[in-house]
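Every protein chain of the complex appears in place save one, which is left out.
On to subunit A.
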Amino acid sequence: MHLNFSVWLTRWPYLLQGAAISLEIVVIVLLLSTPLAMIAALGLGATNRAILYPMMAISWILRGIPPLVILFVAYFVVPQFGISLTPLVAAIAGFTAYNTLVVAELIVAGFRSVDPGQHAAIAALGLPPFRAYRRVLLPQALPSIIPPYISYSTDMVKGTALAGSIGVLELVTRANQVILATNRPFEILLGIAALYGIVDAGLMGLQAAAERLWAPHARR
């Protein structure tokens, strides 16, 4: 197999624009879904069954449906109800819906990992709930939440390729178009794999730094 990467000399601006769109989706979805996930986590961790059961049902549905189907619903089905979203907005909405519940489960798991004795201590001290969460529970839960959160974000970067199925010109869709126009599949695929690798390497570096920061010995 003879590789000729000169195809990138003329096509790189178009492909980098695709990478920028993929990153834009990831950043916006994380910015939207993280605070929403915190709220959803409160529902999933609630002791009140009137809140807990509906939240569990929503979580079960959204996490059980493949993200591709959620994107199709956002782009093809939602307009039937009079709300017409552009491909990019539909992709962001679809990914945010899915991501919110996945991250919410991570947050709930993180809080459940905190020693139950801490709750008893909080009660004994009579700390207000918000302060107890911010000063006692959250610092202990974060080491369990951050690594899977960043790991999941890494998966999300790759998952943005699904947005191409509803007309978003993200990196993989553009790569396919360039492959068609140039018939140089291997050079293009290797190139975009490297681009994904660079973005994911950044996130993995962030994950390693976060793990060091919140490691038990670092918190002493």
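Assorted remarks:
Simple rule for what comes next: contacts are C-beta pairs under 8 Å (C-beta built on N, C-alpha and C of every residue); 3 or more make two chains touch, one makes a residue touch a chain; residues count from 1.
Throughout what follows, contacts and distances are computed from a predicted model.
Remark: of the listed names "Helix-turn-helix domain-containing protein", "Transporter substrate-binding domain-containing protein", "ATP synthase subunit a" or "TIGR00659 family protein", the one matching the undisplayed chain in UniProt is "Transporter substrate-binding domain-containing protein".
For the options A:54, A:79 or A:205, the residue in contact with the chain missing from this view is A:79.
Residue A:180 is the one among A:31, A:180 or A:208 that touches the chain not shown.
The chain omitted from view is touched by exactly one of A:89, A:109 or A:169, namely A:169. Residue-level contact of subunit A with the missing chain is found at 10-11, 13-14, 17, 72, 75-77, 79-80, 84, 87, 164-167, 169, 173-174, 176-185.
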